[in-house]
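I'd like to ask some things about the structure below.
What follows is subunit A.
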Amino acid sequence: MSRRLLCTALWLAACAAPAAAQTRAELSQRIARLTTAFARAETARLRADSAARARVTFDTIRAGPMRVLAARSIVRAVAPAVDSAWRALEATFGLSARIVGQETIAVQFWGQAEGNIPFDSPNTINLPAAPPTELVTRYVIQQGSRIVRQTEDTQLTSWLSPQFAPGGPALDRLDVVYVELATSPRSKARSCFVGDLVACRAALGLAGREDPVRAWYDAADRRAIVRRFGRLGGDVGRCQRDGPDEACEAALRLIPPEQLPRPLSPAAQLSLLQIVLDAGGPGAYDRLRSSAAAKHSIEERLALTARVASGDSLLSAWRAKVHAARPHTVEVSAGSAWAAVLWGVVLGFLALRSTRWR
Partner candidate 1 sequence: MFEHIDPRSPTPLYAQIAARLKLAVASGELRPGETLPSVRQLAARLRVNPATVVQAYRDLEGEGFVEMKQGAGTFVREVASDRRAVERGKQAVRLVRQMMQEAGQIGVTTHELTEAIRQELGAKVA
Partner candidate 2 sequence: MFRQLLYTQWKWSRLVLLIICLASFALPLLSVQGVRPDDLGRFDIEQMLAGIQTWGLLYPILAAAAALILAMTTWGPDHRGKHIYALSLPIPRWHYALLRFGAGCVLLAAPVVAVWLGALVASAATRLPAGLEAYPTILAMRFALAALVAYAAFFAISAGTNRTAGIVLGVIGGLVVVQMILLVADTNINLVGPFMLQLFVWPGPLEIFTGRWMLIDV
């Protein structure tokens, strides 16, 4: 995880430098040198940890194929969380959930009797002292689903938002998605909201190999995004000063594709996925993973998983569901209306009983 962040930081620093002086080749040379130095430091750290670990006693909690390492003093607290985590993972990922057994997960509480144990497992969860069980469960689920999703095919992973995990945020909040669609400044989101399925496909990033800078935004969107950058020279400056659209496009191309802000937030994608998994029934996720081999587009794979004829019908089903979840934000609920009337009567009655009249 941290390596990836390091690269993006370098990229951004590189783009920010004046483009005329640095060619692309020099940039990639410098990054390669830095990553090798980082790798050498990492191996040294691992060798030191394994020596310290031998001296400390800890247990392995098993739930199905899942193996969680924890210090003896906190095993009683962690065990129930591991069980419920495993159940959630199995419910969502079906058979693929067994992949979680390939790696061990380590859990440590802050200030536990045994102190900080340098586990060699890449999935170490450090939690505050005596955390509530749901917190432990949520972290274990996240680690578990990360392990399972590591082995997803690149096409699925690049589309699916990293936040996707059983019980994750905003999986079923269609009303939040509705509000986003209705109020999003992006043209693709707005036309999707109005009914243009092609726009929905682009907004949800299902359009396959197309060039995101051109597919995801129209001219106004591109200018709006570039305008949000800081005061910079070159294409960015020209675009900000109402230059031609090409300047905005060039400015956007400086950012790596996966860093470009998608027209719709991950919540929208997650809601689509949720609909697919619900429609697909048990083992839907397994089918989604196995359909990678058939070289379908991500949209076709989703349609297959959801046992729906075509991508369009899936998208229109999704759109219909979102529209149906329109939140009644402004309405006065019957409860509060009656409460107000009741309070009016009660307070009014108080005045009638008032002793003012003596």
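These made the cut because all candidates are chains of the complex that A comes from, given by their letters.
Assume a contact is a pair of C-beta atoms (placed from the backbone, for glycine too) under 8 Å apart; a residue touches a chain by one contact, two chains touch by 3 or more; residues count from 1.
This structure is a prediction, so every number in the text was calculated from the model and none was measured.
Colleague: Pick out the one candidate among 1 or 2 that is in contact with subunit A within this complex.
Modeller: 2
Colleague: Using the touch definition up top, name the residues of subunit A that touch candidate 2 in the complex.
Modeller: 178-179, 181-185, 187, 190, 193-194, 220, 223-224, 326-327, 329-332, 335-337, 339-341, 343-348, 350-358
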